[in-house]
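Every protein chain except one is present and positioned as in the full complex.
Each chain carries a letter (A and B) given by its place in the written order, and its residues are counted from 1.
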Amino acid sequence: MKEKIAEYFFLICSLISIGAVALICFFIFRGAYPAVQTVGLWPFLTGGLWKPTDIPPLFGIFNMIVGSVYVTAGACLIGVPVGVFTAVYMAKYCPQKIYAGMSQLVSLLAGIPSIIYGFFGMMLIVPFIADNFSGNGNSVLAASIVLGVMVLPTIIKVSEVSLKAVPKTYYEGALALGATKEQSIFFVLIPAAKSGILTGIVLGIGRAIGETMAVVMVAGNANILPETIFKSVRTLTANIVLEMGYASGTHFDAIVATGAVLFVFILLLNLVLGVINKGSKTAGT
Amino acid sequence: MEKILYFVFAAGVSLFFNVSCGGNVNNEITVISREESSGTRGAFDELIKISDGKINMLFREAIIVSSTDEAAFKTEVDKRAIAYTSIGSVTGKIKTLAVDGVEANEENVKRGAYKIFRPFVAGVPGSGSSPLARDFISYLVSRQGQKIVVTAGYIAPNDEASVYSASGLAGKLTLSGSTSVEKIMERLKEEYVKFNPDVKVEINYTGSTAGIKDCLSGKSNIVMSSRAFKADEKEKLEGYAFALDAIAVIVNKNNPIDEISSEMVTKIFKGEIRSWSDVK
Partner (left out) sequence: MASRKNVFSIILKVFVYLAMGVTVLSLAGILSYILVNGVKTFKWSLIFGKFSSQNPSMSFAIVTTCVTIFLTLLMAAPLSVFCAVYLTEYAKRGSKIVRYVRLATETLAGIPSIVFGLFGAIFFGTVLGFGYSILTGCFTVAIMLLPVIIRQTEEAIKAVPDLYREGSYGLGASKLRTVFKIVVPSAAPGIVSAIILSMGRIIGETAALIFTLGSVAQLPGSLLDSSRTLAVHMYIATRDGGAAGREVAFLTGTVLVFIIFLMNVAASYIGGKVGKDFEN
């Protein structure tokens, strides 16, 4: 009897996370619905003008969707090569002596609050770009650099684990066949750890697209389609955090709808993640 | 494979040199504004005619920040920036411009020479407001309250205010509204609580418009607005202006200009003038 009660109790605890997801979906999409109804789904998604205080108000988030994509892509361009190569260093080059220090360092990088990254970016990276390149520094580039550093720990950790999970025989076999260390790593080890590395990258993309506080401090937040990487950009997350406190009525609903779009992006990413993991399982058997 | 890598490497190097040797001789103005529906922006846009009450014509590439202090931060680190901020947020690290030859200071606001200012208004619902809320407001506009306003760097609208004496009331008072009012309101709250130790004052800085909404829905007792109430809001709320705040036009310390005409400000913020060399 006691056993059964305990089991059901544990089951209920497990179901809470499902309940939480359901609640979040319900309230975000329900909150978004009035805005979509007033503005129309298509104008909302493809409109280039966001003027909530004009009469009549305009709510179009196309530029922000593109902005989020640009900034995330930029973060990947910086974060993925650096992250994957650092993971290779951690897995295959790092001397035993400094390994503990290095992994502690990566954890610290993951733990630093995003607000600190944003502050650093605002005080140093933005003026640096303004002084050395064109534009005023509040730009796609600044946001990409800050986010690129922020996604590093995610990519490094996941990639390192999957590199280490590749059976030793692969690597040693390649060496025995006369390949150099680098060839063995890049043509044998990395392809074998491909799905793990991809998972790390997708998780990194998730972190980049959802990051808020750091981006809002360095991206400039102008609602335009940036033509170059030195132009300002507003992401979906920035739009929410900038205006949520102030918004009321349809404006507030439109902010929630912005969150809903972001949520859909994350769901799509999870889907991609599922496909990658499924692929790896079939490859493994 | 190797060829691809060599190519990527070469492309990267050449891109780097192209960009960095392109140099930076431009003199492009960095326009910094606030998010839509900020009280400061609402007042500024109206006063310098960026907005005609219906359509907002702010330069589309303007940098948007979420507070007056962030505007000051960004101006401090950007040599080509122009922004506007509450006079209380002006520090020694940025330069305030005289507009049409008039400095932004108390005297000029009071005699009506400096036109870009707005009131800080404390409002209560016209009906059903608590005695505690009214007592707090009577402190704000009293001689003691006005003195705090002046020491905080703002302008007291009320020169001949009466003296406030402790009411002996107790309870919890919730305020919500403009972020611009924060610096002054924290001090006023501290002093008020010294008079009435049994009162607990809680302040949420959510923005003027949201504050009005909170106050009307009963979420808070008093709204602090950094702009005058609009016509429809005046019907439902009783407002008391307890401070005047000049909105200063600010630029970087290294900017050579010291004064600017109001038409020029309008043109810059509309994006019609893009270079400092065109600013006279």
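We adopt the following convention: contacts are C-beta pairs under 8 Å (C-beta built on N, C-alpha and C of every residue); 3 or more make two chains touch, one makes a residue touch a chain.
Only a predicted model underlies this, so the values are computations on that prediction, with no experimental measurement involved.
Out of A:63, A:212 or A:232, which touches the unshown chain?
A:212
For the chain left out of this view, which of A:40, A:113, A:173 or A:191 touches it?
A:113
Who touches the missing chain here, B:187, B:236 or B:267?
Spelled out, the listed residue whose C-beta touches the missing chain is B:187.
Can you list, in ascending order, the subunit A residues touching the missing chain?
That gives, for subunit A, the contact residues 2-3, 6-7, 9-11, 13-18, 20-21, 23-24, 27-28, 31, 81-86, 88-89, 93, 102-109, 111-117, 119-120, 122-124, 149, 152, 156, 180-183, 185-186, 203, 206, 209-213, 217, 237, 240-241, 244-245, 255-256, 259, 262-263, 266-267, 269-270, 273.
Which positions on subunit B touch the chain that was left off?
Subunit B touches the chain not shown through residues 2, 5, 9, 66-70, 72-73, 88-89, 91-93, 179, 182-183, 186-187, 190, 200, 202-205, 219.
Everything below uses one rule, namely that only the chains that are shown with their structure count from here on.
Inside the complex, what are the residues of subunit A that reach subunit B?
Against subunit B, subunit A makes touches at 50-55, 122-123, 126-127, 130-138, 216-217, 220-224, 231-232, 234, 241-243, 245-248, 251.
Okay, in this complex, where on subunit B does subunit A touch?
Touch residues, subunit B against subunit A: 19-20, 22, 24, 26, 28, 30, 35-38, 42, 53-56, 60-66, 70, 73-74, 77-81, 205-210, 213.
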